[in-house]
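Here it is, the structure, as structure tokens.
One protein chain is absent from this view; the other protein chains keep their places.
Order of writing sets the labels: A, B and C. Residues in every chain begin at 1.
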Amino acid sequence: MDIGTTTWALAEGYVPSGSFSQEHDLVSHEALCVLNAGKSDAEIEILLYFADREPVGPYRLKVPAERTRHFRFNDLEDPEPLPRDTAFSSVITSNVPVVLQHTRLDSRDPHIALLSTVPYSA
Amino acid sequence: MDIGTTTWALAEGYVPSGSFSQEHDLVSHEALCVLNAGKSDAEIEILLYFADREPVGPYRLKVPAERTRHFRFNDLEDPEPLPRDTAFSSVITSNVPVVLQHTRLDSRDPHIALLSTVPYSA
Amino acid sequence: MDIGTTTWALAEGYVPSGSFSQEHDLVSHEALCVLNAGKSDAEIEILLYFADREPVGPYRLKVPAERTRHFRFNDLEDPEPLPRDTAFSSVITSNVPVVLQHTRLDSRDPHIALLSTVPYSA
Partner (left out) sequence: MDIGTTTWALAEGYVPSGSFSQEHDLVSHEALCVLNAGKSDAEIEILLYFADREPVGPYRLKVPAERTRHFRFNDLEDPEPLPRDTAFSSVITSNVPVVLQHTRLDSRDPHIALLSTVPYSA
């Protein structure tokens, strides 16, 4: 089933450097969930925007046909690691329609806080 | 009143296995709220997508005319129980227009955290 | 400025009966924020939908031209008080375009949890 769109934008982004725990599930993170419900593999590109310098990217991700992947912005390494404690935005494009959701888990304190949005779709 | 649409997608899904409490209200869960404001009963089908295997489903739910139901992904059992601690996505289709909302209550810690979104509608 | 639309739906609704505090700001509540940025007063009607009985309403609210009001579902009294600890949905209609947002503050525990969405607009 083809569902979704090919251009998305996320104005909010911020990964705190602190976490009370280094357990993978509970490290402070921003997750990008990508659903590719279609029959073709999705090639995804992410461009990161910052306050005071040129955009960085593209970062490249793949989501096979009829699969979902939950990425973490924390794990973006190439062309350069995502800075911590820094505001950023992102534009996500795909060669086939996908559906996105964005979630932050903030564990600077042991009592975690969560937020989630469906990004703006163009 | 006919309000809503018939195809929805939710890229984010994750039910932690841990909860500080086994009280029903406070068990960690992902809820899917479905409003059927129309005059005909809604037959709902859910397909679940995973990172590394074929989609599972359809799971079937009903929401009578002019009623709302708050389902939990936790409770999906047929054709197979929802795995815990596993990222998933879902596509929800209905034979009549419905409105959806998705909410997670995370009670791995006694100080609960909440998130909620209106899913992507196609 | 005319901004918004006249029909909105909110699939999620749930007011916990418990609150650690009876201070008004910190009582568990569901808020409905209504922005009327236009030049005419808005007459708002809310219909509530439940799992196992007929819809209830309309509840009537007013938002003057170029004003905002933050209502609480908790405070709905006429035609009947909103039940606690009960899942509900709502359809909100207005005679002029308005913009809505929905926020829940859960203070069953002294460490509050928050969620917020922009409802589905038809």
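The working rule: a residue touches a chain if its C-beta (ideal position, glycine included) is under 8 Å from a C-beta of that chain, and two chains touch if they have at least 3 such contacts.
These numbers come from a predicted model, not from an experiment.
> Taking the full complex into account, what residues of chain A touch the chain not shown?
The list for chain A reads 7, 9-14, 16, 47, 49-52, 54-55, 85, 87-89, 91, 104, 106, 108-109, 111, 113-120, 122.
> Touching the hidden chain in the full complex, which residues of chain C are there? Just list them.
Touching the missing chain: residues 1, 3-4, 25, 31, 33-35, 37, 66-70, 98-101, 103, 110-118, 121.
The working rule: only the chains that are shown with their structure count from here on.
> Which is it for copies chain A and chain B: same residues on both faces, with over half shared, or different residues?
Because under half of the interface numbers appear in both copies, chain B and chain A meet with different residues.
> If chain B and chain C share one sequence, what is the angle of the rotation that overlays their CA atoms, in steps of 5 degrees?
Superposing the C-alpha atoms of chain B on chain C needs a rotation of 90 degrees.
> Rounded to the nearest whole Å, what is the centre-to-centre distance of chain A and chain B, using the mean of the C-alpha atoms as each centre?
About 22 Å separates the centre of chain A from that of chain B.
> Spell out, as numbers or ranges, the residues of chain A touching 2 or more other chains.
Within chain A, the residues that touch at least two other chains are 111, 113.
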